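Of the protein chains in this complex, one is absent; all others appear in place.
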Amino acid sequence: MRVGARWGPDGCSAVLLSGSRVLAAARAPGRGRAALTRVLAEVCGAHAAAVRHVTFDVGPALLAAVREPADGPGHGSGEGAARTVPVVAVRIAPRPARHPALARHPSAPIAGLVARSVTLPGGHDLLGRELAALDEARVGELARELAATGARAVAVAGCGSLAAPAHERTVGERLLAAVPGLRISLSHEFGGQDLAGREASAVLNAALADVAEEVLDACEAAAGRVVPRAQHGVARGDGGRTPLARARTLPVVAVGAAEAAALLGAARLAGRERCRVLLPGPEGALLGEVRNGVPLVRPGRVPGWGVRLSVPMAILSAKGTALDGAGGGADSADAGAEAGDGDGDGGEPPLVVVAAGNGHPARPAPAAGPDAATGPVSDAGAATGPVSGLDPRAGHRVAWRDGRVSLSPPADLALIGTALCPPMAWVDEVVQVKDARELAAVRRDAEERTIAMVTAQGAAPGSARLVETTVVALPFSPAGTMRVHLRAVGDAEPWTADEAAAPDAARDAAPDGSGAGDERVAGRSGVGGQRAREAREAGEAGVARRAGEGRGARAAEGAHGGRRPRGSR
Amino acid sequence: MRAHPTGPRARLTVAEMLTVGALRGAEEVFLADGGGPVEHLVLAGELPRLRELAPDTVVVLHGEAASGGWSLASALHMAWERHAAAVVTPRVALSRSAALLARRLGITVLAVDRDPVEVALALAAEVARPEAERARRVAACAELLARESTVRGVLSVLNAELAGVPVALLVDGGLVAGRAAALRPGRGRTDVRVDVPGPGGRRWAELVAAVPEPSDGYAEYVPTLLRLARAPLLAASARGRIETARRTAREQAAFRLLRESAEHGRSVDGEPPSAGAAPPDREPPVWTSELGWRVEGVNMAVWIADPAGAQGSPAPERTTMVRAAWAERLPDLPLVADQGGWLSWWNQPRGAPGGGPPKRLRALVGDVARAHGAAVGVGSPLPGAAGLLRSLREARLAAGAAAADGPGGVREFGDAGVAAALAALPVDRLVAVADLVFPALAGVRDREQIVRTVLAVLDHGGSLHQAATRLGVHRNTVLARLKRAQELGLAYDDPAGRSPCTCCATRWRPTGRATPGSRRRRRPPPGRARLGSRPASRAVWRRGGRPTAGVTAVPRARPARAGWGVSRRRRTGAAPPRG
Partner (left out) sequence: MTARGAGPVRAIGAEDVPTLWAGAQFYAPAFGEDGAEGLREWVTALLAEHGPVPLVRAEALPPDTRCAALGLVGSGTALAELPPVGDEFTTALSGIERRLGQRVEAVFPLAAAALNALTPLVAACLRGLPLIDSDGMGRVFPLVQYTSLHLAGLPVGPVCAAGPAGESLTVEAASADRVETMLRAQVHLMGGWAATASYPCAAAELRRAGLHGTVSRLLAAGRVLLAGGPVDRVVSQLSAVTGCRSVGRGRVVEVEQLTRPMEWAQPAHASTVLVAESGGAGRLLQLELQNDILLVLADGALTAAVPDVICLLDAVRGGVVGLDSLGGGEVVEVLVMPAAPVWYSPAGLALAGPRAFGLPVEHPRVAR
């Protein structure tokens, strides 16, 4: 079983999944460790021992710290409100910029995070050839200055550092040696073929150091209390998952995870590996795409914030517009009709239209506050109620029509996606080859590296596979220069029959499901042609529901002691 | 290069060029319509050349026109517009885009590895005058066939020349050589069958080729080639039969191979036998294709015991003579010299009706055996190579039992029954043992009489009356002889000793075999037995005395040389004695 949790601007929420079936959902107001613990405990209920993975979406918490730096102390939960740390942006370039517009970062929010900007001579070109030697003396000077002024966070971005990270590393080491405890972000760790984007990522990463530490500490503590044996992870903006320990050093990857997770969740619930997803957004529908089971991401702007980072983010565009932002304000139905244009061709991926439900973040959450007991009920009602036309595991007919299906998510789609996101890694580099054979060798080498990286991210060895391979010729570069982009995902644990979501299987028509009551009956009596496991699941759903109804209801579990899941889930 | 269109019957098609023509070995990137006619050939080095294509042209691209995916795409489009028959391109120019485009446009595209100009030159003659080209190919093939001296060689020449068409040689419906794929034509292929006459003029075998449809062009070509192969096949198979000495060695080696493969459960390639059907295109094993043996199906083994009684291989001269007689009468049955005799078998496909070799064959086998004074055993019909070996063992036992019938005796295992068990006993040793165990009996003059009496008594389960009736003597005579036997140590009535007694006694029964130490008996030299005679009965020798009753009148024997007397009698044409 998996749990996805979010620390959001208006409270914490979590959802419990078995396979891709929602068992329970919970929401609690407030922020911080106490709120997280409470919501985790509620959603896990009796299955705490069976939870294998807990994934946190901390993006909103991190972004909130960045976007509202001037708020007063605390946001209600009493935790010490961490602030973003003023960052010293160190750029390694052959010459310092002469114009202020070039000296500062083109993106205003990022520029706002930078307390001081320094350029050190050095740098390489796109292919890694050194353009200027690193001026060690200047580095030493800078180190002394930082030590004197008590800087706490430094972001280092060097030209051409993807191909030749040596300069960045040297600078980082010197600064760290001079100022112990300095939080240094080196831009080559973020990848992406664009200095401004990498710099933005590095700056954001450095600025979030304290905030991330606090948030992740709270997550770890909460998870450690409720589900100590589960693996803790953090959802990433590219739709992947990274172990919590690694997220401490690179918190910027957690930014913008909700959108990618929503796409992933929609695709999984619809049982498709390739589809387009129309999400309801605050200003109209947003269209995203899922390919090979992972959301389509590109290095781009953080959804909702507009800052361009070099780490991949979900591409969400307002349907029917030429550029972002000038959306037409159409609601889901109309936008769905428009997005449906061009459907019906053989090669078009089907469209999943997500109805704005009570689970989706587009609508404000139901009244937070003293509804700790009733909140989960309404959610649980939606969570375990029959999902119209979805979830093949329940044996409901999937209502595809003209390549389109409507999806009413049983719970927050982003949370579902957060719980389901797989370990992921990507490689994006520029190579120069002489012929096709060399290209094949380079590609193979990159594939191996990507697979190794995704295994390091927590994938079960042997489960890693490539989901995206792109090789493009770079215009106006010397002949043979290509950009190679590879993405790989893996499974977070050894594949067990229970966890496999079998997305494209079981889309056959099945007898129409009916209300929750029938499920319960079916679960108890085991009739209806369901396999024993599903019967057990339905039974457990009943258990979870009752558990969610209040702490006192836990005693009812004893009646179903025999239904407890054995073994791993 | 343009050619005038040829007659409708001999129209060249793309399928023909791919299957048997100059485009053999080209990769079919996309084959649209194999039956389309080919009237012209164009070698295009530049794209503008393709603007003046006539319909039904084969276009060969080279140089600039074949420089890359885009040029191929343009060429495909132009060729498609002008209804070309096919586009031939060097493989290096091929890309996935071109393959997709070919599929979409529905135009045949073929990729070749050789230099396209060479391909075009080879194609030119074919397109210009297909008939002449076919005739030239036929002549070349005839030359190649004439050089082949083995059945396998002939079939391999045929299969190489008709690369796209599998050819197989069937004898009595069983695959002897060639590719098994010819027997399972599959979709879009038809059978072409040509009879191969045997030495006597009657049909010996059949050549089958699975020809892809439509087959206008090679409707005549393929049967012509097959007919060309008839004479070499015949010569190859006849040659094999004539070279007996070599053939003997080959047969023995092949049989060893067969025995090993059957015993170890392996197929001839050394791999375990596949659970399902054999791969459709595997060549038949060497004994089938070279020697014409058929082993799959139901086998009934025939064993001809060497009259010389040797344990090893029969003498080569003997084999030659047996083979000569065999070839005359039973050319279709194999003959293998094995330890102690010769093996043959009669093979029938599984499920075929009929219960065994026809009577005629049995008679012929008996004749040959009798001519050589050999005993013949016939095993029961059993399937496969393993069944053949088992049938062979049965046949050996049956032959041992048939030895009791005299030279030329033929016994089937089913009939021999228990006697076959006795037949397995080593006679010489038994007789020697008997001499040792019953020493007193060995030197007695009327041994045979006593032995016969004892046997008769034992045969009738101890009833003296019936034994006396059978022997034609008085009961008291029987009793007296029994007493004498007992004195001599032949304890017939002792339960423990009865069986060995019976064995030894049975073996003492004179069957025409010389016992060691006996100089007085001689086996009749081979060749003396008259052809067509009934199986030799038990020759009865008597030493002195009158023949006992019940024995057909034996001509008065000359003293002390009974064997001679008998033979002389025989020579004079008296009826052979019956016992």
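We just call them A and B in the order they show up, numbering each chain from 1.
One rule holds in what follows: contacts are C-beta pairs under 8 Å (C-beta built on N, C-alpha and C of every residue); 3 or more make two chains touch, one makes a residue touch a chain.
Computed from a predicted model, the values in this text were never measured in an experiment.
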One chain isn't shown here. Among A:34, A:131, A:147 or A:221, which residue touches it? A:131
Residue in contact with the excluded chain [from A:93, A:151, A:258 or A:277]: A:93
In the complete assembly, which of B:32, B:47, B:183 or B:308 touches the absent chain? B:47
Over the whole complex, note the residues of chain B touching the chain we left out. 46-48, 64, 67-71, 73-78, 80-81, 95-97, 100-101, 104-105
Note that chain A touches the absent chain at residues 93-102, 106-107, 123, 125-127, 129, 131-132, 159-160, 193-196, 287, 289, 291, 298-300, 308, 315, 317, 319-323, 326, 338, 342, 345, 347-348, 430, 435-436, 439, 468, 470-483, 485
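We take it that only the chains that are shown with their structure count from here on.
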Distance from the CA centroid of chain A to that of chain B, rounded to the nearest Å? 74
